[in-house]
Structures are given as structure tokens and as C-alpha cells.
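Only one protein chain is missing from this complex, and each of the others stays in its spot.
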Amino acid sequence: MTASRKLLLKIKNSLPGWRLIGGPFLFGFLLLLTPLFLMVALSLWTQNYLDLDRTITLNNYREIWSHPVYTFLIKRSVLISLSVTLITVLLAFPMAYFISFYGGKRKALWLFLITIPFWTSYLLRIFLWKIILGYNGVVNSGLQSLNLIEEPLSFILYNANAVVIALAHAWAPFAILPIFVALERVDRTMLEAAKDLGDNAIRRFIRVTLPLSMPGIISAALIVFIPTIGDYVTPRLVGGTDGLMVANMIQVQFAKANNAPLGAALAITSLMIVVIIALAFLFFNRRYLRRQV
Amino acid sequence: MSSPSSASPNQQGSVMVQLSSIRKSFDELEVVKGVDLQIGAGEFFSLLGPSGCGKTTLLRMIAGFEAPNEGHISIDGQAMDDVDANERPTNMVFQSYAIFPHLSVGENVAYGLKKQRLAKNVERQRVDEMLKMVDLEGLYSRPSYALSGGQRQRVALARALIMEPKVLLLDEPLSALDKKLREHMQQELRRLQRTLGITFILVTHDQEEALIMSDRIAVMFDGNIEQLGRPQEIYERPVSKRVASFIGVMNFIEGEYIGRKGKQLKVRADALGEVLLEQEQMPTEIEPGQVTIGLRPEMMTVLYHKSDKSEKEFNATVENVDYYGDMTYYTVTLPKSDDQVTISMRNTAGRHVYEIGDKVRIGWGSASMVILV
Partner (left out) sequence: MKSKAPIALFSFVVTYLIFLYAPIILLPLFAFNDSSIISFPLSGFTSKWFVGLWYEETMHRALKNSLIIAVVSSVISTIFGILTARALARHQYIGKKPIFGLIMAPLFLPEIIIGVSLLIVMIQIGLTLNIWTVIIGHVLIITPFSVSILAAAFNNMDRSLEEASLDLGETRFGTFRRVILPLVTPGIISSLLIGFTISLDEFVIAFFLTGIEPTLPVYIWAQLRFPSKLPGIMALGFILLVLSLVLLALFEFFRRRSEALTSGKPSSEHQ
């Protein structure tokens, strides 16, 4: 069969599948891909007060990278996201380990218990963190009544620390679940074999459990890191001025500052940074991502 | 390698399924390469071969799930070219059984009857009768997820048979069952087929199964039928080395076909000397030259007593012994060669079981040999 006939045959065979997937695909193409391209285009245009100047230029990007206002904000956003990822994953791992290795017959119940707090409105949860961490909040009232401190702590709210705490809470179940799934797949007989070969509990963990659960840890890290950079609500509610992140600035550009092209450029920049970091992360951990034995 | 273009005549009378020059490809790969076949009414017919030989594809084309790229299929005289699977007078027992999980046993069996809009009690009666026939009496309301593998298989059978098809197609129906159950079901299927008189077409890779159950077998390799015939024919007179080694165990001895001597064939092997064979012992007509001679293990025998005689004999040393309880397999080296053969002996009462290193006398006859290509 000639090459063009082969292609025609492949197209003919693709028709039934295309008929089904056409709708969803078109929807995604028109309303996700195209808008994203438009956003890239917009970032290359300039806003002159009420007019949109459509000449292609990299000015918006130059503006971002030359003004400390933006670079500092981006740097802070990245740092916050990395901290949140690190803390969330570090805390999630022992929890997932506990459920997987000691949960017994009630594993599903434990998982259910983990997720209950997160069926409240996200907004309210972050707001409640404000109550907990506030000047007259739970933490301060509690510590004061226990006479552990005299003055209320002020460094726990309206700054980056509060953002990190609140986000580490919000992403907890999203980190616990993938790690749990990976730990479940660790063949217990491998651990028995390691024990048989002389390893004690700590060595078994480091040499067997940890490497085998790495894919889950990597998933958890990505699941937390990627969306966190773009978080709007948490910095706005508990970040004060020192904890604002890039998403807040993007929103400002689209609303008050009426500089949509700059906002778009900020969004694209953040997205690029996220993608680069995520890819780098995957690259450095690629040996854990090869197919499981 | 021969591909018979005319099927051996069947004694059943009329032809139920006719396949003419069937070819089928998937993308670039040709899976069925030109098959002609006639299956008689009331016959238990098996398509036998290794994985990938095209037997399942052939079955699915008869059922109507695949259409041949070339060639025609007709069932009971009616051409099936434009007939969809749901209109054909066939029914299939799938390899995975395909029991509907959301329906009970009774509802599964009655599934195909719904179109007939029978009165409730009539339908129920037919289902109960069928359940009884496949030994699932009383399980009408059992949910299908609560069935064992063997029970599911019988539900699949009942569901197909209640439709009173002209042809019942079975796609490796016993492969998922354990040995004892499989043997039992082999007998059951045979009995059912004889009772009902319906044409059965079975696809299997298990040659024992095909031998036990079938009236005729088509042995397939690589998209072609290599040999078609009754079980005994295929076992005793395989047309090729491939068929010979696929069915049962076969000893292969290298030799030479010298030529004709009258009506007989002169064959020579270093180990066995010169023998004269009958025409039928050469299933495929060939020119004189190097050949492989096939000899089944049970066609040779250990001569226990000095008084035991055989057409031909030779002395050998036992190299290996495999004891199976009812049978013992001895491996010996043939004289004047390096060829080894396996001989099987039934362990009848009092019969001695030899050990490695023992010297034995082996007897054999030329009538059981076959010339293979």
C-alpha cells in the first residue's frame, strides 16, 4: 500500500472515534487552547490607556524583568510555592505511611477522615485560618492563657508565613493521597526480603520503601507546586502586604490598573517559570519514574 | 505445506457452514490467508492451532463480528455477506463468558428471548428447562457476580443454546477452568451436542480437547488450514512436522525416502534400517530425498520377556525415565545414530519399571510410521 493510501485508511478508521471525541475536543480547542494563545498574543500587545496597540512587542516582558516590583513578587511567589510544597509533602508522607502500613482494615475510613475538613468552602477555611492566627485569635489566646507568651505573636498573620501555613493545610489531602497510593504499591514481601538479608527498620525504609514510593512523592510535589503559584485567595486573605503573590498582581492589572497586556504577560511568565521548575524537577528525578518493577 | 482447497467429505449429510476463499487483514497484518471450509450439519467441529493462527478471527467472522476482506460465508445455504451479527442464526459462547453483571442468572439466560415477547410463564419455563439441561437448576435468581467460573460458563452456554441457533460457536470456552472441571465440561459439551444435534464449532489451542470432543478438526497455522480431518487421521497421519508436534508427542527420526517399489514406499534410516511403507503413510506426496520419519511413543514397546517378539527390534540403554503413575516414558538412544526416542508404556499390574542405565529391548513396527515434511 502506498503511503498516501495508508494515511487515507488511517483517517477512515479514525472517523468513529473522532465523531465521539469531536465535541469535547472542539470545546477544549476553542475555549482552552485558543484563549491561551490569545493570552500570549495579548501579552505581546500594549495598552495605551483606552486603546489597545496591537503591534507585537516584548515591552511587557521587559517591564516585568526590569522592575523589582514584579521580579520580587515573582521570586516571592516561587519561594512560597516551594516552601508550601516542601512542608506539605514532608508532613503528608508520615501520615500516608501511617495509613498504608498501620491502617489495617480501616484504611478507607482513615482516608475519609483526612478529607472531611476539605469539604468546607475553600474561602471559609482560609478565612478561619485568619481567626486562628490573628491577634486575638485561637493560637494567641491559647498561648496567652497558658502563660507561654505575654504579648500576642504578630508574625503569624498577614505575611508570607501565614500564606504558607494556610496553603500547607489546604493542599494536605492532595499530597497525602498520591503518596498513599504509591506506598500501597510497595510490595510488603520486598521488605520482608530486606529484613531477611539483614537490614533493620531504618535501613529498610531508606533503601526500599522510600525509593519505591518516590513516584508518589513526585506526583504529590507537582500536584501541590503547580497550582500554588497561581493562588489568589490565600495571599489576599491572610497575606497582608508582605504575603501577596503574583496572582494578586495579575488580578490588579486586569481590574484596577487596566493593563490587561501586562497582566497577561505576568500570567505567561509565571506559567513558564512553573513549567520550567516542574520539568527540571522531573528531570532530576527521572530515575524514579521508570516503570515500577 | 499444503492447504487443501477441498474439505474432506463429511458423513453428516448437508453442509451447514461454508467458507469460501476467506481472507482477513487487520491494518497491515494478514491474519487469515485464504481459507476454504465446509462444516456439516450436526457436526462437532474444532479449529485448533497456536495463538495467532487466525482461528478466533475465523470464528468471529462466522459470528459476524468481523467481515472478511475477501471471500464469502454462508450458513445453511444462506449468504451472510450483508447479514449483521444480531441477525445470524449463530450464537456464541465467549472466552470471557460475557455474563451481564447487572442481571441475574435467569435474566441472563432469558436475554435473547425478550424480542420474542413470550408470556412470562412460558419464558420462565423455557429458562428453567435450559438451566436444568446445563446443571444449574434452581439458580434462576442468583446474581451473576456470585457465580463460580464453572457456573458462569454454563450460564453462557445456556444463554446461547436457548436461542436454538443453527450453529453454536465456542471461543476457548474451557481455558479458564481448572483441570478437573475442564475434563468434566469436555464430556458435558460432547453429550449436549449429541443430544441437541446442533452444529458446534469450537476454537481451542488445547489439542487434547480437540481430539476428545471433535468429529473433525482443522489444524491451523499462520492463517491457513494445514490439515483437516477426523481426530484419528490427524493423530496417526499428520501431514507435516508442525501438525505432528502440535498434536500429542512425536518422535522424529531423520531418514531417506528412496523411491517406490511397486505400491509400496522404500524408506531408510540409519537407526532402523530399510523398511517398506504403505501409500497412506505418506500423507503428502513428495519426491525421493531426505525426510523426517514420525513415530508415536506408544507405537514402540519395551519387550520385557525373552519370548516377546516384534516385527523389528533393537537393543538400547535407558537414558531417562518419566513416571506418570499410569504411564512411564522411557528415553533411549537409537542404535547407529544420535537420535533419541521416547517410548511410552502403560504401567499394568506387575509390569517392571526400568531405571536409568538399564539395558532394554525395544520393539516397533513399520505400520505405525509416517513420512513427514
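As written, the chain order gives the labels A and B, with residue 1 at the start of each chain.
As a convention for this text, a contact is a pair of C-beta atoms (placed from the backbone, for glycine too) under 8 Å apart; a residue touches a chain by one contact, two chains touch by 3 or more.
Just so it is clear, the model here is predicted, and its values are computed rather than measured.
Within the complete assembly, B:112 is the residue of B:52, B:71, B:112 or B:365 that touches the hidden chain. Interface note for the absent chain: among A:38, A:79 or A:257, the touching residue is A:38.
Chain B meets the missing chain through residues 63, 65, 84-87, 90-92, 94-102, 111-112, 115, 144-152, 159-160, 163.
Chain A meets the missing chain through residues 10-11, 13-18, 20-21, 23-25, 27-29, 31-36, 38-39, 42, 91, 94-95, 97-98, 101-102, 104, 112-117, 119-125, 127-129, 131-132, 134, 136-138, 141, 169, 172, 226-227, 229-233, 237, 247, 250-251, 254, 260, 263-264, 267, 270-271, 274.
Rule of thumb we're sticking to: only the chains that are shown with their structure count from here on.
Chain A and chain B, compared by their mean Cα positions, are separated by 60 Å.
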